[in-house]
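Inspection log for the structure reproduced underneath, given as structure tokens.
Heads up, one of the protein chains got dropped from this complex, but the rest are sitting where they should.
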Amino acid sequence: MATTGQEEFTLDTSAELAVEEGRRGGIQGRSPWALAARRLRRNYVALAFLAVFLLVVVCCLLAPVYSSHVSHLGENETNPGGVIVEHGKRIHVISQGHTTIVNGVPNVVPGGVPIGPQWGAAGGQYILGADELGRDVATRLLYGGRNSLFVGVVSAAICTALSVVLALVAGYFGGVVDWIITRLFDLIWAFPVVLLGIALGTALTINGFHHFGINISGQSLWIPTAVISYVFIPYIGRPLRGQVLALRQREFIEAAVAQGAGAVRIMFSELLPNIASSVLVLFTLIVANTILTEAGLSFLGAGVQPPNPSWGTMIAEGQSKLADDPWLSLFPGIAIAITVLSLNVFGDGLRDALDPRAKVRIEHP
Amino acid sequence: MAERLLEVRDLKVRFATEDGVVRAVDGVSFELERGKVLGIVGESGSGKSVTAMTLMGLTRGINARFEGEVLYKGVDLLQVSDREMQAYRGKELGMIFQDPMTSLNPVYRIGEQIVEAIQAHERVDKRAARARTIELLRQVGIPNPETRVDDFPHQFSGGMRQRAMIAMALSCNPSILIADEPTTALDVTIQAQIVELIARLKDDFDSAVIFITHDLGVIADIADEILVMYAGRIVERATKRDLFYDPQHPYTWGLLGSIPRLDRPRPDRLHTIEGSPPSLINLPQGCTFRPRCPHAFEQCLQEPELEQRVETPGHLDRCWRDVEYKREHRDETISGGTAQAA
Partner (left out) sequence: MGAFLVRRVIGMILVLLAVSFIVYLIFIIIPGGDPAQRIAGKVATASNIAAIRKKLGLDQPFIVQWFDMMKALFTAKLVSYYDGTNVVGQIEQGLPATFSLCIGAGIIWLFFGILVGTISAVTAGRFSDRMITGLALVGISLPVAWLGLILRYLFAENGVGSWFPDGGYVPLTQDPVQWFYHLLLPWLTLAVLFIGFYGRVLRSNILDTINEDFVRTAKAKGLSTRRILIKHVLRASLIPIVTLFGLDFASVLGGGAIITETVYTLHGVGYYAYQAIGNIDLPPLMGVTLYGAMFIVVFSTLVDIAYAYLDPRIRLS
């Protein structure tokens, strides 16, 4: 309202000043993604572990490029009679048996023990030791990593994609559709993860998969990938479905429906962006679980099949030699632990950044 | 002069957040005597709840810093350790909160929760505590308290839950009852009942009440003195009568204008206060209300003190405009912008 006399401040200048102030000092709105990115940037621990994970991935992916140069061996190349030179001495890769005299009595020392980690001493050969066929453990570790990471990451991706679609469909349509999908989740959930994995894994590796025009051999990496992605569907699907159901009630969805937007559009343009941060966190954490599951399944013989190396199969191979050659099982396990730990720490950091009070969490196998 | 129970001197509460330091309460002072009702009014973010919870020591934490004094019967509660505060909470100061459904533990019976409150401070056995609980429930107007004492919170209606909360808060005869928006989550018809109940119990228990709300209309009946808070500070303080008949601060006018009233001409629309509350991290320069004030002028760039500018002692406000100007122009704001008054 117009004011009298003394003031040079009218409402207009006051309003201008308010705008000025708002720009300078008022509450500034920022998109949630920008806020999250800022929080994540400040979390040095999480970023460091992300770097570790990426390092592992890169090393494994590039293995074909450099590994044989360093170790002078391919990943399946055996070298049972090989000899390495160390400090000028010639050492058999796999020890030959020999006889010693102890107190005048001949004592037979059996052969067949592969050499342990040489670290740098043999010029890049057998850095982490040899296995009983003379194969280079370090090389196999890298190639095994390629397979383990492939199965882990791809199965997590497939699983996440399927779960997102199922959750969106179930949450959006509700009713019978929701009931069916929830029963589907329940049925998968009803089996212990490992048992379901070995059941499917074993059944499928016998003959492979030959239906619907798809032909996959039993030895293919796609078998464990498909099995593991199937097994984890409820772990992602259920929490997401809950979120979609809650979102479904909100007014902006009703508004979109009233505007005549079709189901697909609502699901993907309205609902999906709102669950995106949960999807991201769940994906990261599920990769950690899929890698562990692949290791477990392969260890039991129901995952990656020989001769393809994987971290899990390598642990199994080292089991019988545990007392004499502990490094055979030790290094693949360390590789898995480092990879999974990095994912878990980063996943935690991601969750904290996206929603410091997040209630979405995974139930583990 | 009734016993002075509480004296708050220049209370400041700051919280460290990832965006900066939030000055939630920025220099609040008031007194409270036995038998009196103090109303604290303001929007969300004005600092009214933080003030109340600080009296109880409920805002203590790693990120909180306190300045000033909170003298309860001479003892500075800000200096009391958390463990010692347990003896004050419930026994000397009782508090009820906004949403009675979430404020009660859903898995324990109402009676159990009240008995727990009693046994925390007094040496009575379960049976005596239970008998007292039943009496309390009767006093707050819950029918059939003998049977309802064993009900769970979800079996009570909203109004009854709030009554039960009041019973629980008063169970150990505290000298002060702090009510933080007790009626906000309730139906309008129930609101009046609860307010009436609090007024009656205040006399029955001979205690003082601090009643926090964002709605001046709710305390129009029972408050003796009212504090109007904005951005962590008191912008006006007066007895109820003075506040309603001679308000001195434009923010108060805005609040009054937004209450529908029978004794004024019906405006075309209820007045709203333009703009939104300021960031408590970066407060505006000078008077904190200036950006939203329709009566701001160049002096407002300087921070006004909370002073008595009118004739009545005890009526303080934080506005540079002289009293005549205010009395002439406030009706414009209160009545929603029409030039003519009744």
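Of note:
The first chain written gets the first letter, and so on, giving A and B; residue counts start at 1 in each chain.
Keep this in mind: a residue touches a chain if its C-beta (ideal position, glycine included) is under 8 Å from a C-beta of that chain, and two chains touch if they have at least 3 such contacts.
Just so it is clear, the structure is predicted and the values come from calculations on it, not from any experiment.
Screening A:A34, A:L55, A:L195 or A:V264 for touch with the missing chain picks out A:L195.
From the options B:G74, B:P106 or B:P260, the residue with contact to the chain not on display is B:P106.
Although one chain is hidden here, its contacts on chain A can still be listed: residues 183, 186-187, 189-196, 198-200, 202-204, 206-211, 288, 292, 295-296, 299-302, 311-312, 315-316, 318-319, 322-323, 326, 329-330, 332-333, 336-337, 340-341, 344-345, 348, 357, 359, 361, 363-364. Residues 56, 58, 62, 82-83, 85-91, 94-95, 97, 99, 102-107, 116-117, 120-121, 152, 154-155, 165, 168-169 are the ones on chain B that touch the missing chain.
The rule is short, and it goes like this: only the chains that are shown with their structure count from here on.
Inter-chain spacing, taken between the CA centroids of chain A and chain B, is 52 Å.
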